[in-house]
Structures are given as structure tokens and as C-alpha cells.
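Removed from the display is one protein chain of the complex; every other protein chain stays in position.
Entry: chain A
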Amino acid sequence: MLSGDLGHSLVSDKEVLTLLWERLPATMALIMYALLISVVIAIPLGIISAVRHNTRWDYGAMLIALIGVSVPNFWAGLLLIMTFSLHLGWFPSTGYVDVTQNLWKHLEHLALPAFALGFLQAGIVTRMTRSSMLEVLKQDYICTIRAKGGTEKVVILKHALKNSMIPIITIIGINFGLLLGGTVVVETIFSIPGIGQLLVQSVFNRDYPVIQGVILCVAVIYVLISLVVDLLYAYFDPKIDYNEG
């Protein structure tokens, strides 16, 4: 295994490593867009609900977050296909185009699945951003900055947000695992040739070497992401310095 030989598929006789390499780009692209979507939705929503605490804005944002957390991604996926593919015809309902072939089509095909996947994450991250921001906004140093004449923009974006990022980053890192799990369902619904779909097919075919390969691959990705999260801590909190023992 350490030499990179994960064996051959029992069904297609292809090398497991080749199968993973073929499938990984689609899954990684999907997860990246899903993360991006979740962050783009969640952080502004979280900030708004924290700053306008206990107002209509807050309730609205929390309602969206609640829907995000509650809707299972396969259901969201089917609803999105019905609305945006079948009725509006804006996006294709299935398939995948590689980024090197056609960037435009690539994004078009991944838009709906990424949204289906990202929306759930957005709910979780919004709630975390909100509570973390509320905590920080009560701190003395925020009061000090306001007293020194810092504008609201400086207070919120430069000081409060940055200081509340640690738990947010942590939850995004943990969510990455959830996203990897979510791809299994979403890739099957949208027929995206990623490792989630590969896993489902291999389970149905009892193709054990491939199942092992996919699980190992997912575990490795998860460890790498945890590492990246740890490294990001140092950026958001300069007190954490990995250079000094």
C-alpha cells in the first residue's frame, strides 16, 4: 500500500489508483465550489444577524440557516433540478464537463450540485458566525476601538470578524468531512463521475479493493484539510505561532 499500489478493481480490472485519479478532480471541484458557496452565503448572513441582533434581519437570517440545516441534500438536489433545469432550463440536470475542456460548461454543470451541497453547510456556518461574532462584539477591546473613533466598518470587518474566525474555520474544516459524505448522494443524483459515485457503484458491485481505496482517499483528504485548518489558525490569531516551540 505504501508503494502506492492499491490493487485492481474486481469488476473492471483497472488499477484502483487510476480510478481514483480519474474521479478525484470532479469531487474536489464540487467540494470547493460547495465550500465557496457556503462561505459566501454564510459569513455575510452571520455578520448581519450578529450586528442586527434580535431584529427582523436576525430572524430572517436564522430562518434561512434553519432551512439550510434541515433540508437533506438529496431533496434539495431534486428540488433544484426540478426548478432550475426542468422549469427554467437554466442549468443542465446531469453530467460533468472537465475544467480543461470548457470552463463555462464546467461551472454550469456543477452549479446545482454545488449549491445543493453548499446550502446545508451555509446553515451551519451562519449559526456559528453569528454566535462567535456576538461573543467577540461584547469584548472590551471592541468597546475600546469604538471609543478611539473606529468606524463600524473597521470594528466589524477588521477586528470582530477576524477574531471570531477561529471557531468558524474549525467548523468549516469539520464540515469538509460532511461535504465528502454528501458528495456520495449528490454525485449519484446529478450523475457526476466523482469518487462518491465510484463508492456507491463499488458497494453495489462488492468491489472491495475500490471501496478500500476510496475510503483511504477520503481519510487522507480529511487529514490534509485538518492540517490546513491548523495552519490557518496562525493567520487569524497571531498568538498561535508554529515557529516557536
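The criterion applied here is as follows: a residue touches a chain if its C-beta (ideal position, glycine included) is under 8 Å from a C-beta of that chain, and two chains touch if they have at least 3 such contacts; residues count from 1.
We take it that contacts and distances are computed from a predicted model.
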item: Protein name, per the UniProt record, of whichever chain is missing from view ("ABC transporter permease", "Solute-binding protein family 5 domain-containing protein", "Thiazole synthase" or "Twin-arginine translocation signal domain-containing protein"); value: "Solute-binding protein family 5 domain-containing protein"
item: Candidates A:S49, A:N73 or A:S93 - the one touching the absent chain; value: A:S93
item: Those residues of chain A which, in the complete complex, touch the missing chain; value: 11-14, 19, 22-23, 33, 36-37, 40, 78, 81-82, 84-86, 88-96, 103-104, 107-108, 110-111, 114, 188-191, 193-194, 197-198, 201, 204-206, 235
